[in-house]
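Apart from one protein chain that is not included, each protein chain of the complex appears where it belongs.
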Amino acid sequence: MTELTLVQAVNRGLFEAMRSDPDVLVLGEDVGVNGGVFRATEGLYKEFGADRVIDTPLSETGIVGTAIGMALYGLKPVAEIQFLDFIYPAFDQIVSELSKFRYRSGGQYPCHVVIRSPYGGGIRGGLYHSQSTEAYFCHTAGLKVVVPSTPADAKGLLLTAIHDEDPVLFLEPKRIYRSVTGEVPDGDGRVPFGTARLVREGTDVSLFAYGAMVPPTSEAAEKLAGEGISAEVIDLRSLVPLDEASVVASVQKTGRAVVVHEAARFCGFGGEVAAVLAEKAFYSLKAPIARVTGYDTPFPYALENLYLPNADTIMHAARSTVKAG
Amino acid sequence: MTELTLVQAVNRGLFEAMRSDPDVLVLGEDVGVNGGVFRATEGLYKEFGADRVIDTPLSETGIVGTAIGMALYGLKPVAEIQFLDFIYPAFDQIVSELSKFRYRSGGQYPCHVVIRSPYGGGIRGGLYHSQSTEAYFCHTAGLKVVVPSTPADAKGLLLTAIHDEDPVLFLEPKRIYRSVTGEVPDGDGRVPFGTARLVREGTDVSLFAYGAMVPPTSEAAEKLAGEGISAEVIDLRSLVPLDEASVVASVQKTGRAVVVHEAARFCGFGGEVAAVLAEKAFYSLKAPIARVTGYDTPFPYALENLYLPNADTIMHAARSTVKAG
Amino acid sequence: MAESAVPSVAPASGSDSADGLSPQRLLEAYRTMVLARVTDERCLHLQRQGRIGFYAPLQGQEAAQVGAAMALRPEDWVFPAYREMAVALLRGVPLQAIIDQLFSDSSDLTKGRQMPNHFGFRAQNFVVASSPIGTQITQAVGAAMAARLRGDPIVTVPFFGDGATSSNDFHAGLNFAGVFKVPTVFFCQNNEWAISLPREKQTRSPTLAEKAKAYGFSGVVIDGNDVKAVYRTVLDARRRAVAGGGPTLIEAQVYRFGPHSTSDDPHRYRSNAELEAAKRKDPVLRLQRELKEAHGLDEAGDSKIWDDARAQLSAAIEVAEKTPKVAPDSFLDDVFATPTPRLAEERAAFEALVREGVIKP
Partner (left out) sequence: MAESAVPSVAPASGSDSADGLSPQRLLEAYRTMVLARVTDERCLHLQRQGRIGFYAPLQGQEAAQVGAAMALRPEDWVFPAYREMAVALLRGVPLQAIIDQLFSDSSDLTKGRQMPNHFGFRAQNFVVASSPIGTQITQAVGAAMAARLRGDPIVTVPFFGDGATSSNDFHAGLNFAGVFKVPTVFFCQNNEWAISLPREKQTRSPTLAEKAKAYGFSGVVIDGNDVKAVYRTVLDARRRAVAGGGPTLIEAQVYRFGPHSTSDDPHRYRSNAELEAAKRKDPVLRLQRELKEAHGLDEAGDSKIWDDARAQLSAAIEVAEKTPKVAPDSFLDDVFATPTPRLAEERAAFEALVREGVIKP
């Protein structure tokens, strides 16, 4: 066990994967000599050289397109997209190609690329260094999407992603890259996909969150306990595949649900969670399902703290939900 | 009133807009000399010439990027994307630019582009001529998204789109381009955004659909009537802005809801509708909310008829919903 | 018969002196071109009869495809667009496999998932095609980087059209190839049209080949109706690439004789005169003439080649039409290596609907 920040855990995961498997390589903008703009790839270039830690031209189309070609050939490329906000030039390759290769070839061409990308607000990044558009990717059949919120999950899910047989979008909550630290197992410590993480047990209401929304959600639960409300907190962490069983079971127990995410509400991931509950936990529900999310506006700069959910707004929603019905 | 097919109504709408406003122009692949691969722009080139009916090189990035520039300058460009499946090279321009211009400029630069695109399955088009990825765009704040299912709405919503002040994605259900005909008002006949269309009144269950799913949903309702089930059918048609009031009111009346769309289920538009209902019509709901949708796979070619919802699968879901609870 | 009309891939060097093709190999080339031509014509009919759902013909492009494919080795990777049937044949893909794909029967390697022409044949390193224009270009560059890293002395070859030069992936792919000096041979078949858009409206550069200069390497224009010129040029580019000399962009000038696809009506945008002029340079007839004039192919020998091709084709179609269709629930396979719980649930729901007679496959 070592105490690491979240971004250090990502870095550690990359080192371990590259050391243990010569097929793993890293490519992206500023990932080599510079060690990544968030230092997630720090040190890799020195140890593995320019052939396996590739500084690419400024083209996300090229990064993901060539990563796909490498994967088809049998390598395990880990592509970095500098900010999730800049992934769109690669969207065609992700949506039309990466996610559909296995399917359209009748299983002849699996295509296993990991795309890592920092996402989310709270770093004074404005419209283009803050967005949380995971829903686009979750709606894309053939793609897995995971979001760690602890250092152990960061390394554990990353190693699972790199050794998975399918394409994975690995979203890193950059807001808590350095503010969250935690014990990380020294060995492999892989965390399986498709399992949610129970952060805190509770009986009155279920709070669902992921990524950088987990800390304020936990904080809210703690404070709610002081008010006599027992909130269960579940870190979804694996958005695709989603651990629906845990989500449903929690609400079958509590009867009340609040879904938290940074992304805009309309057609966001919270919609899917609500729909799953409205179908599969319907008879347990005692109150309307609440969503605490970003607003249906682009992501603002100066007022981001008003835009983003926080412990107070989460508590407020949880209280209303508990009082309702 | 004139009896037209849906694609003829689109064509008529384009003619009328271009005749009445010299700022309206059309651009895209094969839209000029060839009249569009579905003939939606037939005849425009002859009447308005190459300056206003622009055959572009094969680049959706270029089509939407230049359309944005035209709109900033004050024109009203109507860009055609040949199939919605091919919109992704323009995704960056749509998500990062078009939808955010007004906002990021503090209102200085409205950006009013209409993007027309045929979407959906049922034409033996396989993975890349069949997709319904409206949810990506609905989740993008700053963009309006509409989908007609009748010729009158096709023309009426298109004219509203062209004269709106904001960017609009206008999705055309190509499967019913020619199979659906109907009376179309000869004059302007604009249909306002944000209003759903009540297709059929009912009291036992609400069926929500849009685009090419409206005909099988109506058919299902008709047959259900024969079984003694009174189904209300609502054509959502304006996905953004959504007519939530009508959606909620219908379920407050019926107590039961089935949402139908072609797109994959996970994080699809049905999730948002279910979430709205689970929040705002919760106390009226008598049964789990059902979704009848495409599967969470890429869109298949040979077996598309098994993949797509149809009147039978919609009836089945409606019956289960009515029996439940 | 089938074997000779569909030659397996022979090593690109060796027997052919001074980078030329021996008469024997020219005859092989011709057999493949004839088979492609015959198949192409029949498929247009099959589509009209409703026996297949769609077709995109390659007539006019046979020499470019066969010439390029002959210069490659089995270990090389081909990244095709949707017109490269003759490349597949030359690389040893059985005609039956192609026909099975067009019919999406249960022998179709792509399992009925894709429209006709979107082939993928792993055994022949013929990567599965998609519809979005240009996407295979960056992928081919990535595969070449991977091959070099593994120490495999091969090239990757994306095939694409004139229209694809406007795509994002053309720009990114050629730029990465230049920067990383990648062993990729970019093979552009300029058939003068991108659906209804003529070449000169696609871009204002005088040739497509010269676009390579913008990426720091060179491009070459060749007559795509001349199978020998195509072969020599690709052989050359391949050799340079494998030796570490970097990529080449080849523009093979051809003409699309048929419609863009069976959904297209070329009379709306191009003249018959233009088509007739192009047909006077028909690559199949040109090679036929050469074989007759210089290499002793006689009428009877030639007729046999055409007849053999037709017979082989008819046999393949017959097999395809007798082959069962893909299994109804197969569209739920291959999304992931292992189905997620959600997909398992959807399969169960589908099966239940079938059992209850709601869905009637």
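In order of appearance the chains are A, B and C, and numbering begins at 1 in each one.
Simple rule for what comes next: a residue touches a chain if its C-beta (ideal position, glycine included) is under 8 Å from a C-beta of that chain, and two chains touch if they have at least 3 such contacts.
These figures come from a predicted structure and were not determined experimentally.
For the chain missing from the display, the contacting residue among A:125, A:173, A:189 or A:202 is A:125, taking the whole complex into account.
Residue-wise, the contact with the chain that is not shown comes from B:25, picked out of B:25, B:87, B:135 or B:275.
Within the set B:4, B:31, B:44 or B:75, the residue that contacts the chain not displayed is B:75. From the options A:89, A:122, A:270 or A:288, the residue with contact to the chain not on display is A:89.
In the full complex, subunit A contacts the hidden chain through residues 29-30, 32-35, 37, 55, 57-59, 61-62, 85-86, 88-89, 124-129, 265-266, 295-298, 300-303, 306-307, 312-313, 315-316. If you put the missing chain back, the residues of subunit B touching it would be 25, 51-52, 54, 56-57, 59, 61-62, 64-75, 77, 89, 92-93, 96-97, 100-110, 141-142, 144, 164-166, 194, 240-242, 244-245.
The set of subunit C residues touching the chain not shown comprises 166, 168, 170-172, 175, 178-179, 181, 201-206, 210-211, 213-217.
Rule of thumb we're sticking to: only the chains that are shown with their structure count from here on.
Distance from subunit B peaks, on a Cα-centroid basis, for C.
Inter-chain centre distance (subunit A to subunit B, centres taken as mean C-alpha positions): 30 Å. Multi-chain contact residues of subunit A, defined as those touching 2 or more other chains: 89, 92, 96, 100, 103-104, 141-142, 240, 242.
Residue positions of subunit C touching 2 or more other chains: 113-114, 118, 130, 132, 168, 335, 340, 342.
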